[in-house]
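See below for the structure under consideration.
Omission of a single protein chain aside, the complex is shown with its protein chains in their original locations.
Up next, chain A:
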């Protein structure tokens, strides 16, 4: 099998497994206590915090661990909206944010807040000027992802961060798809990420709240994680996440250009091998490992099932299924075909031979499905 779904989750990095086992043995005690094993757990936790903070361009005391990337987004958004509610109740988000951001925005709106959604162009990118124009005197928070999770397009975070700073609006950057893979632009007030996207274990997210950013816990406070995240710390998971991030980042410096070239190959070949296909997302300003294309006249789920049978684990943004009954909000916002959508996201060490084999079997798979549905050229 070839695993092409790193954007959903990256397989556990060997460095994470090693650190996890070590910390299960040596970091099991309560890091807040004052005896020997507790001090060892505390040391592991703080070392992990320093590692992750340095990787993300933050200070250790600004960095907290959550139970997931989604929880980091929820706490980051709700805590800022709560602390700044006297400034106003207006929230700005892009149309292509992760569902954790959009669901929080939906709840804020149902609670009487105001939300402005900034649209994107055909490549999935927001226009920084349009984003800046959405900021108002009563804007409490703005959210922009570092890169899109479905199509890989990088967002103009630096320009948007400048506009937010000029308007004195905190900016939350959801860096789940890019942390560990590409450098994170600066200028943000809050940053969120998720360890299983960089080869860490599931169940560890990161919330960074910059000094001087007003934030108050939207949940009943307790004394863990600088009062930002309630609940007992997952020290072994956090230690593994930090070890994975460091190892992964080091490898990505070498591996990202190679993966990017494989993505380039897919971007270039697929439209030549298959009729009526559109490669979507920005061809240049993109994540190194992710490419998405849509095949006309093909049901996305049928194509994923067929590719699975042929040995390829891929994902799709389209969801023309009974359980959602909605097309992908990202594809919809971009105005591209929402069906027949395939997202290929390469993981650490994906081999060129796997990509070659994928390109060899894909045209036949699409062709078979088109014939089944009665489309003939």
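The working rule: a residue touches a chain if its C-beta (ideal position, glycine included) is under 8 Å from a C-beta of that chain, and two chains touch if they have at least 3 such contacts; residues count from 1.
Here, contacts and distances are computed from a predicted model.
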{"item": "\"(2Fe-2S)-binding protein\", \"Multiple sugar transport system permease protein\", \"3-methyl-2-oxobutanoate dehydrogenase (2-methylpropanoyl-transferring)\" or \"tRNA 2-thiouridine synthesizing protein A\" - which is the UniProt name of the missing chain", "value": "\"tRNA 2-thiouridine synthesizing protein A\""}
{"item": "Residue of A:22, A:121 or A:354 touching the missing chain in the full complex", "value": "A:121"}
{"item": "Of A:298, A:314 or A:365, the one touching the omitted chain in the full complex", "value": "A:298"}
{"item": "Those residues of chain A which, in the complete complex, touch the missing chain", "value": "93, 95, 99, 102-103, 105-106, 109, 115, 117-122, 127, 130, 276, 278, 296-299, 318, 320, 325-327, 329, 331-340, 373-375"}
